[in-house]
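One chain of protein is taken out of this complex; the other chains stay put.
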Amino acid sequence: MSSRSLLSVETVRKAFGGLVAVNDVDFSVKESELIGLIGPNGSGKTTMMNLISGALKPTSGTIRLDGEVISGMPAHQIARRGVARTFQLVRILPSLSAIENVIAGAVFGHVRAWGDDAYREAEVLLDRVGLGRRGGAPTGSMTYIDQKRLELARALASNPRLLLLDEWLAGLNPSELKIGIELIRDLREDGRTIIMVEHVMDAIRSLCDRCVVMSSGVKIADGSVHEVLSRPEVVTAYLGADDA
Amino acid sequence: MDILITGTVLGGTYALIALGLTLQYGVARIMNLANGENLVLACFCAFWLYSTASINPVLGIVLIAPGAFVLNWLIYDFAMKPLVNRAKNRGQLEVDSILATFGLMFIMQGVMLLVFGGGYYSYNFLSEPVQILGENYGLNRIVALIAAAVIALGLYVFLYRTRYGTAIRAVSVNPSSASLVAINVERASAFAFALGGALTAAAGALLSTFYTFNSSMGVIFTMKALIIVIMGGVGDVRGAVLAALLLGLTETAVASLIDPGLTLAATYTLFILVLLFRPQGIFGRQEA
Amino acid sequence: MTRLSEKELRIAVLAIVGFAAVATIPLFDDGYYLSLSVNIALYAVLCTAWTLFSGPTHYISLATAAFFGIGTYTVGLGIDVLPFPVLLVIAAIASGLLAGLVGVATLRLSGVYFVIFTLGLAELVRQVVTWLQTNFTNGVGLYVFTDMGEKHIFWMLLALAAVVYVTGWLINRSRLGFAMRIIGNDELVARHVGIDVARAKVILFVVSGAFIGVTGAILAPRFAYVEPPSAFNPVISFQVVIMALLGGTGRLWAPLLGVIPFTILFDQISSRFPNHTSLLIGVAFMAIVYFLPRGVSGLIEDLRKVRGDFGSAAKAKEAVR
Partner (left out) sequence: MERRTLMKTFAATLLAGAVLAGPAVAEGTIKIGASAPKTGPLAGGSAVTYWPAIQLWVHDVNERGGIDVGGTKMKVELIEYDDRTSNEEAIKNIQRLATVDKVDFIIPPYGTGINLATAPLIAKYGYPHIAVTAVTDGVDEFADRWPNSFWTLGTSTAFATTLVDLLKGMRDAGQINDKVAVVNVADAFGIELANAGKPALKDAGFDIVYETSYPLQQQDFAPIISSAKNANPDTFIAFSYPGDTFGLTKQAAIADLPVKAYYVGVATAFPAFAAANGPAANGVLGAGGVNAASDKYQDFMKRQIEVTGSAPDFWASPVQYASLEVLEQAITSAGTLDKAAVIDAIKNGTFDTIMGEWKFDHNVIRKYWTVGQWQDGVFHGVASTGVGGEVAPIVKSGWN
């Protein structure tokens, strides 16, 4: 691959007291790449996402976005530089309508739209995630998948350079899953750069160019999906964690 | 040296004022703005017992504290529990309890005004000097300091060394998890609130031996107590005692060495510094 | 989002008519009812300004007395030197500045700490002002003698109220207002959509503090004699919190619903039962807390919802047919 790397994570470590959740991890993501960040529960994936998005600050190490150091910046600054995310446990804004939820993503971040522009853009995005014409709906009564769609639309509203999806497919039933995978594939075809933390292996297999595997805070593998998933240490890490 | 002793004595007084509130706020989660009124009411009771039945205020605690315990249990049961049950989250309870205890403060003040009037009260008990290292200190203050130490120690032993105390601490850390391990949270909260009230009343009885009080001055005590409780870390007995001592020493040092006009400024500066550098209180743990 | 909707126009017209009507009060009564109106206008401004910040952020600020006192003191110190309008501007700047400093230092603290901190702040400012005056000037009291009477103060407060409402409305329509709504919903999300949460809060706190400062400045001529205990009276802070919470903090107009009935109620209690004021106010208070858990505006919204539910049920029925 010849394109330059958009995100580079360099020996990043995060310790909570004595517990090292992320242990000197290195990896990089190239422009328009979709990588999977996988690993058993508690392996530090979500912490890694939080470090990239600025929800947490690394104890040591550097994270660069397009060459600029973003580690240590507050979350809103990182967001303004074009990193958007969804959350492991879906977080919508309950007292705002659906379309306002989407507009929220468009106003303050990488794109700073306001007024009618933001509104039109948000309608397009709602349509795209499959919530067309439901912009006025109260968000509290939405189904889980719809809330997830809404959250994705909010993340996309800022036209992010890097999109972080934290178990966005988790908890969906098989038919919803299919729709979800299609949606992500669609985004990838647009050339969007995405990191997805995911447990759903089918999704990883069918979507990702590459994946990074973490176990107990350490990166244990990094490479093409097929190759990485057949490595013995990855298999042990998974089986060990899942079966025990 | 003089400053150290005077400061410690003052700190002991502050600890007395604050210990009750730290339980009420830390465990029962009621930010009790009527705390000072509770204390002043106890002052009046001690005064009344002393002047009509000549009951020694220190012994009077034996009557006053259980009385306050019952009163506060009733207050919790009738006035606070509906709010606790209604509140969806901690913030809601905080707002509601501020409002409700603000009302309670007025009621208690009104009752005291009716019964005792608005004038100043003061009486003499143990106000004889004792010499420590060549300086005179009021015996009643020394007694209060000792009592503060006894009460704080007793409370510490109760909270950290007994089963029920541990249960109460569990409630203070996390009420919903506490109920999962078969702790009757409602009862524990009521108990903590009542115990806090009793401690405050005991403090009032002791303070009445050397403070001049009237019906309207409860709010002064409430403010001091709130500051100490927050500085020490909500619900933390050790923290509250330490904060009280720190405050007593700082105020005395500032008054003696710099200017008595700046003691309150020193109090709040100290308070602000503690908040900025240890927002979880002196002993508090960082929230994950 | 930027155009005035028909509904907004209607409200604007109503508000203007309402303000004009209220502004005529001094023409009808120059006595007690005017003074009562001044007190209502005073707390209406204070509570609304307070709610500008505390409504969306859910922070309970007890610093009202600090900003109010700074405003009052600005006038007390400058009344013989500078024209009154200039003093109002200085009061706004001074209290806004203080709010900014405090905001930068403390708005990352969580709720309770902020409450106590702001309470401490008012006391601290009072102490420092007293100490400075004691040590560097003669006496603590300042005389503010002007030709302004109750009606002038009333009109000024009313004008300020209009400014506060318009500002609040503009904020609500702006990015800042939208940001505050998001922050009120979920701070973490707010940060991740690129909102500088701390900055937004500080800005609002400054705006709110500046308005409170101006209110204090307007009130100074009414005091005639400005001294720290009355200018930095902590009771002001508490009353503002309580009236605002009783009214409700969800809407710009909600605090007014707390201020008007409760000022009148408390006034009735204190004039009917001068010797039992505390007791009865306490009882009234507790009753309100228990029976109006979401404030007056909450009650109104509940009533509206009941109606709305009937309405939508009817619509649903129609749809089924």
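Letters A, B and C mark the chains as written, and numbering starts fresh at 1 in each.
Heads up, the rule we're going with is that contacts are C-beta pairs under 8 Å (C-beta built on N, C-alpha and C of every residue); 3 or more make two chains touch, one makes a residue touch a chain.
In this text the structure is predicted, and so the values were computed from the model without any measurement.
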Where the missing chain makes contact, among the chains that are shown: B, C
Options C:185, C:208 or C:233, residue touching the unrepresented chain: C:233
Touch residues of subunit B, complete complex, unshown partner: 2-3, 6, 9-10, 13, 109, 113, 117-124, 127-129, 135-138, 210-212, 214-217, 220, 251-252, 255-256, 259-261, 263-264
Interface residues of subunit C (partner: the chain not displayed): 14, 29-36, 39, 42, 127, 130-131, 133-135, 138-141, 143, 145, 149-150, 222-225, 227-230, 233, 235, 257, 260-261, 264-265, 267-268, 270-272, 274-275, 277-278, 296, 300, 303-304, 307
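Everything that follows uses one rule, which is that only the chains that are shown with their structure count from here on.
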For subunit B paired with subunit C, centre-to-centre distance based on mean C-alpha positions, whole Å: 31
Euclidean distance of C-alpha centroids - subunit A vs subunit C, Å: 42
For the subunit C and subunit A complex, residues of the former touching the latter: 1-2, 175, 178-179, 181-182, 184-186, 188-197
Sites on subunit A touched by subunit C in the complex: 53-55, 74-77, 79-80, 84-85, 87, 91, 93-96, 100, 103-105, 107-110, 114-116, 118-119, 154, 158
Touching residues on subunit C, where the partner in the complex is subunit B: 58, 60, 105-106, 109-113, 116-117, 119-121, 123-124, 127-128, 130-131, 134-135, 234, 238, 241-242, 245-246, 275-286, 288-290, 293
